[in-house]
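Just one protein chain is left out here, and the rest sit where they should.
What follows is chain A.
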Amino acid sequence: MADDKDVLRDVWFGRIPTCFTLNQDEITEREAEPFYLLLPRVSYLTLVTDKVKKHFHKVIRQEDLEEMWFEYEGTPLKWHYPIGVLFDLHASNTALPWSIIVHFKNFPEQDLLHCPSNSVIEAHFMSSIKEADALKHKGQVVNEMQRKDHKQLWMGLQNDKFDQFWAMNRKLMEYPTEEGGFRYIPFRIYQTMSDRPFIQKLFRPLSPDGHAHTLGDLLKEMFPAAIPQDDEQKYQVIIHGIEPMLETPVQWLSEHLSHPDNFLHICVIPATND
């Protein structure tokens, strides 16, 4: 059960200081000042950047306005990833604030999805939740919830209401006590250099003889190279900007360190010596 309220609160209210700078190629009437914002780790880019859009709309000519998209160091940022994941994956060890470049032209159709309205984000969010619950409870819990409960989850995320969101999300974090955990742990392992977007496989939280699987067991099975060997750490395993110990039970991680979409997003990046 997700009891560690402090951990949950810290996870929810995590923020990343970001500096939005307009692309130089954009034609402006005036010089556009950069816009600074504390982005919530658990939300999505297009959900929280209305102010950015408004700010930059003041200097851009009307006729040039198209869909806004973001880019960091040449990489277009996928809006359907949680912001924290994007940061950990691309810029976790760089200097803060995170500098994102705002584009209004030349939308990269190959790399990014369009996001015309908030209902698209909502649809994506709900579908992630359902996918996670399918892994955890065979979809029973989310199917028992009513439409207003789903709405409550989305509104909680949209308005940044911790209590409202967790009132409903609590149910998704429950499991029958005789099972000892979820059926399968919903997780995704992201890598910077990989042909696959992420690794997502079936993984049980308990071993057949009842031991709780740890993060180390998960990595051993999914990404063995991430586990440090011979005192040399080649990769860093980051969740929500921190590196949990490899002994952490994966069931607990799924309950407490999941994102609002109920997935445990794990970023594996090359370790830097600093």
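Everything below uses one rule, namely that a residue touches a chain if its C-beta (ideal position, glycine included) is under 8 Å from a C-beta of that chain, and two chains touch if they have at least 3 such contacts; residues count from 1.
Definition applied: contacts and distances are computed from a predicted model.
Asks: Given that one chain of this complex has been left out, which of "Calcium and integrin-binding family member 2", "Autophagy-related protein 16 domain-containing protein", "Glutathione S-transferase" or "Transcription factor GRAS domain-containing protein" is its protein name according to UniProt?
Replies: The chain we cannot see is recorded in UniProt as "Autophagy-related protein 16 domain-containing protein".
Asks: Which of A:17, A:176 or A:197 sits in contact with the chain that's absent?
Replies: Residue touching the absent chain, from the options given: A:17.
Asks: Taking the full complex into account, find the residue in A:21, A:99 or A:248 that is in contact with the omitted chain.
Replies: Among A:21, A:99 or A:248, only A:248 touches the chain that is not shown.
Asks: Using the touch rule from the top, list residues of chain A that touch the missing partner.
Replies: These residues of chain A touch the chain that is not shown: 3-7, 10-11, 13-17, 33, 35-38, 55, 58, 96-97, 240-245, 247-249, 252, 257.
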